[in-house]
Structures are given as C-alpha cells and as structure tokens.
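The structure's right below; bear with me while I get my questions together.
Left out: one protein chain. Kept in place: all the others.
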Amino acid sequence: MRPQAIGAPVLQRLPRIYWALAALVLIGIASVPQFRTVSNLANVLDQSATLAILALGQAFVIAGGMIDLSVGQLVGLITVVACMLFQAFPDMSLLVVAGCLALAAMIGLINGELINRLRMSPLILTFGMLSVLQGLIFMFTDRSIGQVAPSIAFLANGRLLGIPVSLFLVALVAFAAWYGLQRSIFGWHLLAMGNSADSARKAGLNLYGLIRIAYLVSGLCAGLAALLVAGRLGTGFPNAGNGLELDAIVAVVLGGTPLKGGRVSVVGILGAVLFLGVLNNLLNLLQVPAFTQIVVKGLIVIAAILADRPGRLAQPA
Amino acid sequence: MHRYLKPVIAAAAIIGAFTTGASVAQDMDLTKKETYDQIMNWAKEPLDTSKYKKDGDLKIGLSAGYLSNAWINFTAQSVKYEASLHPEIKEVKVTDASFNPTKQAADIEDLLTSGVDAILFWPVDEKAILPALQKAHEKGVATINIGYNFMRDPAVTSNAYVNQWTYSEQVATEFAKSLNGKGKVFAMLPIAGSSAAVVQLAVLQDVLKNYPDMELISSEYGDWDRAKAKQLTENLLQRFPEIDGAFSPAGQMSMGIYEAFDEAGRLGELTLSPGDDYNGWTKLVAKEGKWGSVTSGLEVGREAVKQAVNILTGKPTTTAVVVPTRYLDPAEAAKLNEPDRPDDWFKTDLPKEFLPQ
Partner (left out) sequence: MSAVASPLPEGMRLPSLEKAAVWIVLAILLLLAGLTSDAFFKFNYLANLVRQAAPVGITAVGVTFVMLLRGVDLSVGAIVSMSAVVCALVMDGKAENLWLGIAAASACGAAIGLANGLIIAHGKVSAFIVTLGMSIVVYGLVQMGTGGTARGIVSPGFREAMNSRILGNTLPVLVVCLLAAVAVGIFLQSRTRFGRGVYLVGANPDAARLAGLPVARITVVAYIVSGLFAGLGGLALLARTGVSGTNPGAGMEFDVLAAVVLGGTTFAGGRGSVGGTFAGVMVLFIALNLANVAGLPFAAQLTIKGLIIIAASAAHSWIGSRGSGRSQE
C-alpha cells in the first residue's frame, strides 16, 4: 500500500508538482536577477511556512476522506487570542503558547466529536464551524488587538545562520506528519478509512477514534500556523485567517493527495506549498499586473491538477 | 493512538523554548477626537528627507490592500497619472493583496526585492502591516501611507491623509441637523473590523452625545456593498416599526438603504446622512434634491506621489500631507453627478487614458 521502495530512483518517486516547481524556478532564474538572491529565497520560505503547516494538518483529514473548512477562521481566532494574551501576560509567553495550542487542538477535537456524534457531513459541519469561529473572533474584538511576543516574531521572521527559523518548525511538523501519515499504523488505518469507510468499519477499525485524532491534528496545526501568522503580522488581526482554508486544501490536492482520501504525500504537499509561494513571488517580481496575476494563479491551479492526473492512480501510495 | 501526537507536542515545546517576554506598545486611540487633533499637529512637523535622497531614475511601488473597489481603483489610477507627470519616475509597480494581510506582507517583501525607492500603501490593517514596513525602513526605502488612518511609527516615513474623524464628523453633524436632533437611527458601516468602521461608529456615538433625543438603534456592517446594505436594511425594517434615519457615509451603501425603504413603501420616513462623491449616490441626490455629500478626498493618490517625489529628491516637506474634505449641500452635490457615467464611478478630473479601463 505504501511506498516502500527505498532504493528506487528518487526522481521516479518525486511527486509531479516538483517538475512544475523546477520549471518555475528555472523561469525565475532565467528572467529575474533578484529572484536568485538568497534573501529572496529566505523570503519565499518565510512566506510559505504558515501555509505549509496548515496544509500538513489538512492532509490528516483529507487523507481520511474528510475535509476541514474551519481552519482559516481557527487561525484567525488563535491569532487574536494569542496576541491579546501575549500583551496581557508578557512574562508568561510559554504558558500562552501552550494554552493557545491546547485551545486550537480542542476546537479540532470538537469538530471530530461533532462529526462522530451528529453523523454529519464533515464539509457542512466545518463550514458551520467556520461561521461560529468567525462570530467568536468578533465577540473578542472588531479590530487588531494585542501584540505578539518577540520570540514568536523571531520564530516567524528570524534567521539562524541565514536560514529562516520558521523552516525548522516546518521541518519538524513535516517529519511528524510524514511519520504519522506514511509510517505509522495510525496513518495506515486513516488511509484505509479514506479508501473505503465501509471496508474500514468492517475490518474492525475504530473510525471514531481516527476521525477524532485527524481533526485534533488539523486543529493543532492551525494553532501553530496561527502563531506564525501572529509573528508575521505582529498583532491579532481578526480577519487574518480569511480564505486560508482554501489555500490549504489547494496545496494538499496539488501535492498529489486526492480529495476523496486514501492516499497522501507529505513530500508532495511541501512541494505544492513551495510551488505556490514561488509562483506568488515570481508574479510580483515579473511585474505581472495585479489582476492578471489572479487569472494566472487560477489557470495554474487547474493546469497543475490536470497534470497530476492518470497514471498516478496506478502508483502505490 | 495518542503516541502519534508526540512529535507535534514536542514541536510545541520547542516553540515554547524560544519564548520570553513581550514589550507593550502604545496604540493610538482611534475613537477619541483628541487623537486627531494630535495627528494634525504631527502632520505639520518638518520631515528630514536627506536620508532618502536618490539621484537618477525613481521606481515606485504601490501595495494595495485590495483593488476591487471603485474608490481605491480611482485613487490608484490617480497615482499612475501623477507619476506620469514626473519624468524621473520610471516605473510604478502595483500589487494587490486581496484583503489578506499576510499576502500584503509578502507583496511588500517582493517590492523590496525588486528594488523600489518608495512604497505607497493602503494597509489591509495598520498594525498588521508594520513588521513588513519595518523591513522597508531598514533598507532605507521611503514608505507613504494612503490608508484610512494616520500611522505614526518609525517605519512609516509619511502619510497622505484624509482626516477620517473630520470627514465622519461632517457626515454625522449634517445628519443630526437634518433630523432636527431627534429620532431613531441606525448606522451602516463598512467591513467589521476595518478601521473605517471603527472610526465611523466612534464619531457617530460622539456626535450623538450632543443630541440626547437621537437613539442609535442598531449598527450594521454592509461591507461597502450595496447588495449587503440593502439586505441588512430590509431586515431592520422588519425589526423596527419606526426608523427615522440612516447614518451611511459611503454612498454605495446608502443606495442599498434607499432601495430597501423604497420597496417597503417607507421612503417617507427615511432621512439619509450625506454620502460621498460616488456617482450612483450623487445621481440619487440630484433626483431627491436632499441629503448632500462630503467629498471623500480622492486627491490623496496624487498627493502621495508628490510627497514621494519630494522625499526622494530631498526637498523639504512636512511629516504628512492632509487632504481636506468638504460638505456639499444637495444642490452642490448634485452638480458632481455625471448621468452618463455608471453608478460605480467617482467624479474625477483624470484625463481619459487614465480612467479605469
């Protein structure tokens, strides 16, 4: 079921999005001198870190054949709450971070519980949750509040030996996601559920438990992503998470994980996130007019999904 | 199964390890009139332009919080027009963050990468854009705010500014006068959470203090959207048997309010506040012969470019340029109206090739 051929040529196993990424990078190198600079590369990595973590969390639910539309507003809520608390308790940042991550994980868990208990479509439940969370944000505040702790700002923007600090966090989360989804029994069961919930149930898998944990991870990742957003923006902006859920879903799917679940590639997701980051960067540097950029991005999403189609189904995943 | 979570929990602990204390910054209180008096004083302070002085060609970046709005669009066009009048400006690069502050931070980084000398910007959010502006500041790039609020921060070189307090106050005062200081009114505000919505509500509440017989029965967020304003008003009309007026500084939302009252057959009870110079609204003012306009300060786009040129060529200037707004009575406001133009349009003196295409 899973890619085990460690010795197989790397290129063959590399998700297709990397070809698109390579093409994009080549165009960039050939056409824009500023693109080649190390600081630009570091910028792109910084800009992509939030999406990477959010997409990796989303991968857990999508691999199981579900979806989580609430993560964007969850990012907004945690950003606002975190910045408010950072400002109120400047000496207890560690506690605030732990509290915010716990809150995010709990909201994820609530999503999972409700899906289990109410037997609802995950899409409609998390869509409802999106609105609930947005309401909660605006109950807290109707404007930017609080201020991020310097350590979190450093996490989101800082450099260690010229390498963005956020990259370490992404690497850590990616490793955890890779292990959890592609190397553990849990991941195996989750993918089995994504392939066919009925068969998984008949095989005696604990679907409730799988759903619960998948959403918990998605929530937790949203919490982490929110800390990065807070670090980038320096403040708790109530609309900070608007639309992020769709970006995350696009990244997951472009990375070769189908929306119906049953298959997942953490490496592919990272490639897709980088692809989107480089695309944004390059469109800006190439001086493509703002409205044309939007059209190009949409077309590329469609083209990329078309390029990632047949044949892939036959490949083990 | 919980053992799968261990790596993630470990990650959380590592972030925690980075964490220390936080400094507390002083915020400007947008809901107090004194803040704006203070701003007007700051605006007059001289600005040291020597460190921004550049020789030769200039490259200007324009980072828009979002562009799909007629007012911002017209202002962006006037930025391009004014830039065309200055031969030393070789290029204007425009980015659109589509109301996403994280994208705007990335846009500004990209503008810096492509080597602009000055960045004009409409922030999605004033506070959320500061870390990105800080990077520009460190590179010696001038930053000029064209947004709703005055920004006072080392990272913001200058402001081209429309005093939102005065503007909203002109609207609110004329509104209260036209209602003879009494009645039940509601407020139609822009996007919840935007600084414009915050200021407008604060001003209205402040002005209403002088009119004890006026009651604010509801505040709605119409997102600068005619359709949304209409729907919200329809619901209010069901909720309240008596509504005497609507405070709505944005003309396009006023039109939605007007239509909702009209269709409910309750136009007779409606008094609208003055709107702005939105063409659909001035058409309505011309038709009704009442309510008036307060000019919205579209000139800020051109003023911002002039300010950028002053700063980059090392000419003396002040910390901010303030564009005044003016109340126009219904007769004057009606003159702004261009019946052959679309509703979604602003009265402007831009030459034809710079009108939105």
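To keep things simple, chains are lettered A and B as they appear, and every chain counts its residues starting from 1.
We adopt the following convention: contacts are C-beta pairs under 8 Å (C-beta built on N, C-alpha and C of every residue); 3 or more make two chains touch, one makes a residue touch a chain.
In this text, all values refer to a predicted model and were calculated from it rather than measured experimentally.
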Key: Of A:W19, A:F89, A:F138 or A:W188, the one touching the omitted chain in the full complex   = A:F138
Request  = Using the touch definition up top, pick the residue from B:F74, B:Y211, B:F247 or B:W291 that touches the left-out chain.
outcome  = B:F74
Remark   = Of the candidates B:S84, B:Q231 or B:T271, the residue in contact with the absent chain is B:Q231
Inquiry  = Touching the hidden chain in the complete assembly: which of B:M255, B:L272 or B:V285 does that?
reply    = B:M255
Key: Interface with the unshown chain - residue positions in chain A   = 114, 118-121, 123-125, 127-139, 142, 197, 246, 249-250, 253-254, 258-260, 289, 291-302, 305-306, 308-310
Inquiry  = Need a quick check: the contact residues on chain B for the chain that isn't drawn.
reply    = 67-70, 72-74, 76, 192, 218-221, 224-227, 230-232, 234-236, 238-239, 252, 255-256, 259, 263, 280, 340, 342-345, 356-357
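Operating definition for what follows: only the chains that are shown with their structure count from here on.
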Key: Contact footprint of chain B on chain A as seen in their complex   = 32, 34-35, 37, 39-40, 43, 46-47, 50, 86-87, 90-91, 93-94, 96-98, 101, 138, 141-144, 147-155, 157, 165, 169, 172-173, 175-176, 179-180, 184, 186-187, 209, 213, 216-217, 220-221, 224, 227, 229, 232-235, 237-240, 242-243, 280-281, 284-285, 287, 289-291, 293-294
Task = Over in the complex, which chain B residues touch chain A? Could you list them?
result = 1-2, 4-5, 7-8, 10-12, 14-25, 30, 64, 67, 93-96, 98-103, 105-107, 109-111, 113-115, 124-131, 191-193, 195, 197-198
